[in-house]
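Below is the structure I would like to discuss, written out as structure tokens.
The complex appears here without one of its protein chains, the remainder shown in place.
By letter and in written order, the chains are A, B and C; residue numbering begins at 1 in each of them.
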Amino acid sequence: MSSHPQQFASDNYAGICPEALAAMTLANDGSAVAYGDDEWTTRASDAFRRLFEAECEVFFVFNGTAANSLALASLCQSFHSVICSSAAHVETDECGAPEFFSNGSKLLVAPSEGGKLTPDAIRTLANSRSDIHFPKPRVVTITQPTETGQVYSRDEVLAISAVCRELGLKLHMDGARFAQACATLGCTPADITWRAGVDVLCFGGTKNGMAVGESIIFFDRALALDFDYRCKQAGQLASKMRFLSAPWVGLLDSGAWLNNARHANACATRLADALEDLPGISLMFPVQANAVFLHARPPILDGLRTKGWRFYTFIGGGARFMFAWDADPARVDSLASDIRALALEEHQERVAA
Amino acid sequence: MSSHPQQFASDNYAGICPEALAAMTLANDGSAVAYGDDEWTTRASDAFRRLFEAECEVFFVFNGTAANSLALASLCQSFHSVICSSAAHVETDECGAPEFFSNGSKLLVAPSEGGKLTPDAIRTLANSRSDIHFPKPRVVTITQPTETGQVYSRDEVLAISAVCRELGLKLHMDGARFAQACATLGCTPADITWRAGVDVLCFGGTKNGMAVGESIIFFDRALALDFDYRCKQAGQLASKMRFLSAPWVGLLDSGAWLNNARHANACATRLADALEDLPGISLMFPVQANAVFLHARPPILDGLRTKGWRFYTFIGGGARFMFAWDADPARVDSLASDIRALALEEHQERVAA
Amino acid sequence: MSSHPQQFASDNYAGICPEALAAMTLANDGSAVAYGDDEWTTRASDAFRRLFEAECEVFFVFNGTAANSLALASLCQSFHSVICSSAAHVETDECGAPEFFSNGSKLLVAPSEGGKLTPDAIRTLANSRSDIHFPKPRVVTITQPTETGQVYSRDEVLAISAVCRELGLKLHMDGARFAQACATLGCTPADITWRAGVDVLCFGGTKNGMAVGESIIFFDRALALDFDYRCKQAGQLASKMRFLSAPWVGLLDSGAWLNNARHANACATRLADALEDLPGISLMFPVQANAVFLHARPPILDGLRTKGWRFYTFIGGGARFMFAWDADPARVDSLASDIRALALEEHQERVAA
Partner (left out) sequence: MSSHPQQFASDNYAGICPEALAAMTLANDGSAVAYGDDEWTTRASDAFRRLFEAECEVFFVFNGTAANSLALASLCQSFHSVICSSAAHVETDECGAPEFFSNGSKLLVAPSEGGKLTPDAIRTLANSRSDIHFPKPRVVTITQPTETGQVYSRDEVLAISAVCRELGLKLHMDGARFAQACATLGCTPADITWRAGVDVLCFGGTKNGMAVGESIIFFDRALALDFDYRCKQAGQLASKMRFLSAPWVGLLDSGAWLNNARHANACATRLADALEDLPGISLMFPVQANAVFLHARPPILDGLRTKGWRFYTFIGGGARFMFAWDADPARVDSLASDIRALALEEHQERVAA
């Protein structure tokens, strides 16, 4: 038994899934040419092209911070701006990485409850200023699913890309949990990316069973010009690239990329379903991917912590539970049971008071 | 048998060594807190502190490009300059990464045959300009061993750090193959770093048996202030950090870090010894680490290529052979034998002509 | 008569004041050593040191964008953040210059009606995050007077600097119209800067009668280390520096710096006083410097435009009138008279309707 019982605090607390590990182990046989000129990297790139049914350009970098920041930097200059939601990871949790990689591009933030951008919000921000004293909007970035687990439908992406085209903006998708969105929507990856007008996708591997690694996929190949130089200069070219690319082969060829996501999503739904109609508990957002955000009275959250559960909390009594590829349904049930007991107990005390 | 016969083109063509792989596998048991707040990262940091007999600050990043560039950026501002040898990797093979991470610091390059900097060269560059129209020297970086496999003795490092102190310069050591230098010198890591005046060391893992990862070690802890933020912003904070840190535990606790290096060095010496007194062949540099640089007549190099050997070549008939932790002595002998046969054949043809 | 009738749209529509022009003309006599090693630059620096009763370090740059951005960049690293008001010029009108010069520092914006920061707002922002996924607060910048013409009292600056000291933050003052604040407060420049805890001041010249030029004044001299290199690298070192510094001698030695500001402020008050108790007209902010912000019904503003007046407008019916050193009181009266007539006319029409 592990010394680290599952805590559902984050999906990056999980380890490497079997399919990724097996591919890494296979890739470790003998020597291979460095910097991506190896067979595994070719295979992984081809696997992405098959998955997306497109002759896209594929790059492998170490993490999501770099993937998103490099992609955005390739789409704008320092005096341009990037439109995003107020909940966007690039705004709230990257320590200024987009500004750093782009040498100063400003993020224009649209207020958003659930993290989704809308065509109206984009249009409002894009048109709010047109003088040279303010950075010129050049890119829109959306997170699919959002940081709160909301999934953009294909139509929503299409509506956003339409306004982007109209306003001369490029469309970037932060897909740190892109697989989870595919699992939810039941669409092909192509349908909710390039066929819906997305120019560049950052497809997350780390949160879906890899040790390390994200891929950047340019559907408009012209935008990928010299992107390999950009990665190298920014410290994102792995010398033993096969260990970044082979796990993708493992995930994509086996279908684990989607199965992992389905499992994670199912665990979130399992928790949400088990908490329906409980007093003192409510969902902050609809559960559409692998996250559950709960409003819960403080004594309930305190009680959970006392019982050893670990989770992220937010001002106002919110708690985030995040499910990974390896989430144990029995542990989810155990969590649900603890929440239920605490909620009912807290309810009775309040009623009694 | 591997489909990729060992080619000795680079030590980053090798895979993951058993000790590193075992640690990764162990670390993959269950979930762990992200971003370095896990046990493996604590253990790896402590292992470095024991190895260096110092309360140093330790950071784990993805690759050498980032390790060196971030370390240098933390030691200077954009209007400062970094003194290095003309052979320094940061100058010749990082696609401008030091300039990018520092937002414009200039590298001042001292001509060097074997890649070593000298106190005189440093002094000359540092004193060449003192006006504000030229970047102010602030850091010296040396590669240990150099890109040509030369090892700085402890006295050489001491002499360099003395001139650094005198001129108000910080001393950075690019130790992409630091273990190989330790193996050659038989010194403790402390003796050739902080006890010899080094402020910051980048200690390479990838070229010594890891899949991915380098560590940055600040002996002057004050210089590490907010360095964690710098890593995060620059896309060098791994979420599943345990997979970057655990391999270090495997390498350091087992002694493999040094054994791997000794083996690689021994293979280089083995090749060099086998080629002594061959006509048409000479060493470009003394063999002090895990590289052999040969001058060889073009027909000899052509012959090697025909036989399937892969190696880096240089203008003027140079060839580099680089040995990794997994270099097979039998393959080294086979290479030596091929070189010998080609050299003698070429010699006879020349004599006959 | 000028072909450009005064329009009160901005105080940078004005030309060069006589004292500045006279000094430039004098400075144009013969040749002078370049890059600041001339007598005028020495005299100007000394004049600032006398004015501030302090051994401050003084630098002359071309404009306010650069002055503020360079000062902020010298106080923080790319992974740090700068706390400012939502109305701060550095946030709203510099096209991302602070982010560019600092290579990515993020501005943390406190909501503010009149543009003033408060100790509470600073504390809230500074304490909102303490993890490495968000830039670490390092500097506070306040605009004195604010972009809406509000003047921080000495006590307000003191209260802000106290919270800065407590939280380990540096305090920067954007003084694009610093002279106007001095004129309003009747304090010595020292009293509302270094004696109140300001670390660095950007003192505006352009908006107070100069052709071009701002000065950056470091009260904590240690913070100015190598700042001359920073200016040079950033394209802010004038070769014929005397033409940037001499006007300061003209302004400071003659007292014009303060007289210009008093005059500008008086014109603002003159307009405000003339509009008291007018129907359909109200001040958006108290008039404390050289700006008047009016709420006025759209027909009134339309009427003013029809009569040829030029001014900045804001969403919701706001209009900004800005008075320079050369504002003609007769023109101010004429403007007041036009507003009065339009307001009364509009009022009658509304009453009649």
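Here is the rule we go by: contacts are C-beta pairs under 8 Å (C-beta built on N, C-alpha and C of every residue); 3 or more make two chains touch, one makes a residue touch a chain.
Keep in mind it's a predicted model, so treat the numbers as computed, not measured.
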Partners of the unshown chain among those that are drawn: A, B, C
Among A:Arg43, A:His172, A:Arg195 or A:Lys232, the residue in touch with the chain that has been omitted: A:Lys232
Touching residue (missing chain; options A:Leu26, A:Ile132 or A:Ala341): A:Ile132
Options B:Ala20, B:Leu51 or B:Cys95, residue touching the unrepresented chain: B:Cys95
Contacts of chain A with the absent chain, listed as residue ranges: 35, 77-80, 103-104, 132-133, 135-136, 226, 228-230, 232-233, 237
Contacts of chain B with the absent chain, listed as residue ranges: 78-79, 81, 92-97, 99-106, 132-135
Touching residues (missing chain, whole complex) on chain C: 2-7, 9-10, 12-16, 21, 24, 27-34, 61-66, 69-70, 94-97, 100-101, 103, 206-207, 211-212, 229, 232-240, 243-244, 324, 326
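Just so it is clear, only the chains that are shown with their structure count from here on.
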Central chain of the complex, centres being mean CA coordinates: A
Gap in Å, rounded to a whole number, between the CA centres of chain C and chain B: 51
Whole-Å separation of chain centres (CA-atom averages), chain A against chain C: 43
Between chain A and chain B, centroid-to-centroid distance (C-alpha), Å: 35
Multi-partner residues of chain B (each touching 2 or more other chains): 103, 229, 232-233, 237
